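Of the protein chains in this complex, all but one are displayed in their positions.
Chains: A and B, in written order; residue numbering restarts at 1 for each.
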Amino acid sequence: MTTVTRAAPTLLTSPGARLVGKRLLMAVPIVIGVSIVTFWVLNLIPGSAAQQLLGPEATPAQIQALEARLGLDRPAPVRYLAWLGGAVTGDLGTSLVSGQPVAGLLGERLAVSGELVMLAFVISLGLALPVALLAAHRPGRLFDRVSMLVSITGLSVANYVLALLLVLVFAVELALFPAIGFVPLTESVGGNLQGMALPAAAIAFPLFCFYTRFLRGDLVDQLQGEDYIVTARAKGIGPWQVLLRHAFRNSAFGLITVVGLNLGTLIGATVIIEQIFALPGIGQLMLQAINTRDFVVVQACVVLFAVVAVVANLLADLLYAVLDPRIRYGSR
Amino acid sequence: MAVAEVAPTVLRYRLRYLDVLVPATVIAVVVLACLVGPALFALPEPTGGDVLESYMPALSPGHLLGTDPNGNDTLSRLLHGGRSSLLVAVAVNLLGLVVGGTLGAVSGHVGGLTDTVIMRLLDVLIAFPSLVLTLAVAQSLGPSRTNTILALAFFSVPAFARIARAATLRLRELPFMVAGQLCGTPTPRILLRHVAPNIAPQLITFGMLGMGIVIVIEGALSFLGLGIPPPAPSWGNMISQGQQSLSATPSLVVWPCLTLFVTVLAFNLLGEALRARWSGR
Partner (left out) sequence: MRRRLQHVSLVLAGLLVLAGCGGGAGPAASAPAGPPQRGGEVTALEDQGFAGGWPTGLDPATSTTGGANVAQLGAIFGGLFVLRADDDGGNAKVVPNQAESAEFADDGKTLRITIRDGITFSDGTPFDAAAVAFNFTRDVGSTCTCAPRWPLAQNGITTEGARTVVLRFTRPYASVLNSFPVTNANWIVSPTALNAAGPDAFKVKPVGAGPFVVVSNQLSSSLVLERNPRYFKPGLPYLDKLTFTSIGGDQPAYQALLAGQAQTYEGLNTTPLLQQAQTNDRLTVTVQPATSPYVIQLNTKAGPFADERARQAIYYATDFDAIAKGLFKGLYPVSQSFTGPGGLFHEQTVPGYRTYDPAKAKQLVSELGGLTVNLGTLRTYVAQQVMTALQTQWQEAGITVKTDIYELSNLVQSFNSGQWQAMLQTAGAWDPASGVGVAFRFASTSPFSGVADPQLDGLLDQAAATLDAEERAALYRQAGAYISEKSYAPFGLAFAPANLAVRGVHGPGLTTKIPPIVVNAGILWDEVWRTQ
């Protein structure tokens, strides 16, 4: 009988799965916390949301009337719970300016921002891996020095400056890529990618620099200090093999965490880049809503951005757990 | 012989510090120029220029870098704007260092429920894409320098707190800490006497990188019209305004972009150099 319980742990009872469950449970309060903070921030001093909507010169009577119409005269916790109840069922309220359902507005723009983030992510990581490996292969040599110089420079360029530069060079002077606009994937894949090239590059480059520096640094640390590398070398394994099979495997864990944490920055960058390239994404929607003081839309955008960042972190954690044998087998 | 032997040593000694000295010098020059430059060179005020002196090219008499559409001196705006950008960056990082550092150190040192509560709360803040939260705060409070500082502190505090906590955890097992606790030294005293000086280098190192990050994000806020409100200058709003006629008057954008880049690069290089030293890499 005991053999049954001692059988290989099922997927659900394995330490890894338990960790997944724990992390998922932790994500829920964070998401709720995020929405509370957003709600609180958007209701900060000075004045109420109605005041913001009406402008600094509205009379108290007008503010009161609008508050009553929007249900803002209820206490904040009540309003928050009402909002949360709606949000859980996919109802994010209606825009104060256009009267359109916010969920619909977000939906039609999600594809644009999503594609932008994915592209930037793939480009930055796809380039950072080979460059960091090549640099770490022979630290201190020319390639390493050049790549480190490029990456610290790239980290110091603001993405809005970079975007302006890219437009001037590649769109206006060379006419290789469009300066603005979005072509849906369903319309033309080529046109879509062409239009996304510059905005994705503007977001990806600083990120590429960051990943490259991080990974290269970690790889060099591993190669220099860790016992297992010495052992591997002693066994006569070639330098590339050591780098790829051993050092990179370990560095990958740190990279996953960093990538997860950095996704927030990546998402934030879309706001400014969508603005510069006139891309109809969530960031553009949020900025428009900020300028028209449409706090219902702003709130939905901020929470959406934050939820995506939380989920990205969660995925990074889970990936970590799945890949790391120590966690998978419960030794930690 | 002796001279020949000494020389390379001195050189190597100097080279070893070059990675710190060069960026530190650049930063010192930028800070000094911003603080005393306008008075030293008797530059005109950064706002309130004569509109009839608009769009002057660089090297015009009395206006070394030319003027903007309202006839304000570009160099003066650059330096005064630098004051703004640096002030915001220093304030945000100091807030982060003090508040975040304290939270992180307490959290790491005390542990238990306090740790869990503080860190979960900070997790919520760190979950926000920084620019997005900052934009939301800026729009809620209205654009101004103080509000920009407050908005940016929202994400500098959790970042510093994480680093402070990690550093404090590493300290916990060290002999002098264990000794301190065994002697029954009160917690605030331990934190102040032993933890603070030991985690300070790491926090300051991160602060250097943070300076660069904040200068860039402050620029982004101003670029989007939610930072320091014009006509008061900041590097971000100078870039934002200049790019409105970029192809016709590129110099209005080039100077603030260049200054911003050099300053951020210097802070990044200094941060990296300090970190390399600290981690013994």
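One rule holds for everything that comes next: contacts are C-beta pairs under 8 Å (C-beta built on N, C-alpha and C of every residue); 3 or more make two chains touch, one makes a residue touch a chain.
Just so we're clear, the structure is a prediction, and the values are computed from it rather than from any experiment.
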From the listed residues B:Ser107, B:Thr134, B:Gln241 or B:Thr259, report the one that touches the chain absent from this view. B:Gln241
Candidate in contact with the missing chain, chosen from A:Ser251, A:Gln275 or A:Asn313: A:Gln275
On chain A, what residues meet the omitted chain? 53-59, 62, 97-100, 105, 108-109, 167-168, 171-172, 175, 178-182, 275-276, 278, 280, 284-285, 288, 291-294
For the chain that got dropped from the picture, name the residues of chain B it touches. 47-55, 69-71, 225, 229-231, 241, 243-249
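Here is the rule we use: only the chains that are shown with their structure count from here on.
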Mind checking the centre-to-centre distance between chain A and chain B? Centres are C-alpha means, answer in whole Å. 23
Chain A-facing residues of chain B, complex: 120-121, 123-133, 135-137, 139-142, 212, 216, 219-220, 223-226, 239, 243, 246-247, 253, 257, 260-261, 264-265, 268-269, 272, 281
Chain B partner contacts - residues on chain A that touch it in the complex: 29-30, 33-34, 36-38, 41-46, 52, 152-153, 155-161, 164, 168, 172, 217, 220-221, 261, 264-269, 271-272, 275, 286-287, 290-291, 293, 298, 301-302, 305-306, 309-310, 313
